[in-house]
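For this depiction, one protein chain was excluded, whereas all remaining protein chains were kept in their positions.
Up next is chain A:
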Amino acid sequence: MDAITAALERLTTLLDPFCGPAGVFTWFAGGSLLACGDAGWGDEIASGFKITVFLALATLPFGLVFGFFVALAKRSQEPSLRRAANIYTTLFRGLPELLTLFIVYYGLQIMVQRFLGTLGYQGPVEINAFAAGMVALGVVFAAYASEVLESAFNAIPLGQYEAGYALGLSRGRTMRLIVLPQLLRVALPGLGNLWMELLKNTALVSVIGLPDILRQTGIAARVTKRAFEFFSLACLLFIILALATSLVFSYLERRARRSEAMR
């Protein structure tokens, strides 16, 4: 286990686009405010970039799976299940993300404190900002993803399910082998937009102290009194992420459409 984490650590430092051996800051920012190491802010900002990307990547699977089940619940025959799912989406699509984040962050803190209090522990409790951010962003992402997936479900004809059952596939296998691949293809553009929103929303987690891009550039701005340059850099890094996102998603969409007939 240690060997794996060490290897991963070495790999990420090697491939670090900012302060790695082939990094931008290593080559072009030596001696400036963005130099790597103790001399500049390059390595802090690089680690912030890594945390932003990791937070978004860690939230995605959780939010997608949860959103998928919420979408299933919304299409259910059972009214009580539909109602429960609709309450969920109304709630989390209506609340500001920042408020959700605070409610999760302080709420978890109070809950853990009470729980530990019953066990006889009275010390201060600090919730990990990364975990709180993951929960809050994942919950919001799931609410939006369920809407996207629900409308994608509507685009799949009933005959696809019927054909699956006629072939003797179980409900689960029909869903997995027949419906899901088509569903993802239809939902891909919508999910791309949600991923962009997720990336942008990670910036909010800096408010509760997660050292992401915005937090690190904010610290650098406060220390060096060069706020405009550093916040421009933060915006630039988000633009780079947006560009990468559109590249990846245009590739995925092309790939998803490769079996469709040419028109």
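The rule we apply is simple: a contact is a pair of C-beta atoms (placed from the backbone, for glycine too) under 8 Å apart; a residue touches a chain by one contact, two chains touch by 3 or more; residues count from 1.
We adopt the following convention: contacts and distances are computed from a predicted model.
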item: Listed names "NADH-quinone oxidoreductase subunit H", "Amino acid ABC transporter permease", "2-hydroxyglutaryl-CoA dehydratase" or "Succinate dehydrogenase", matching UniProt entry of the absent chain; value: "Amino acid ABC transporter permease"
item: Selected residue (touches chain absent from view) among A:95, A:131, A:156 or A:256; value: A:95
item: Of A:41, A:68 or A:238, the one touching the omitted chain in the full complex; value: A:238
item: Residues from chain A at the interface with the omitted partner, ascending; value: 73, 76-85, 87, 90-91, 93-99, 102-103, 106-107, 110, 196, 200-204, 206-207, 214, 218, 221, 225-228, 231-232, 234-235, 238-239, 242-243
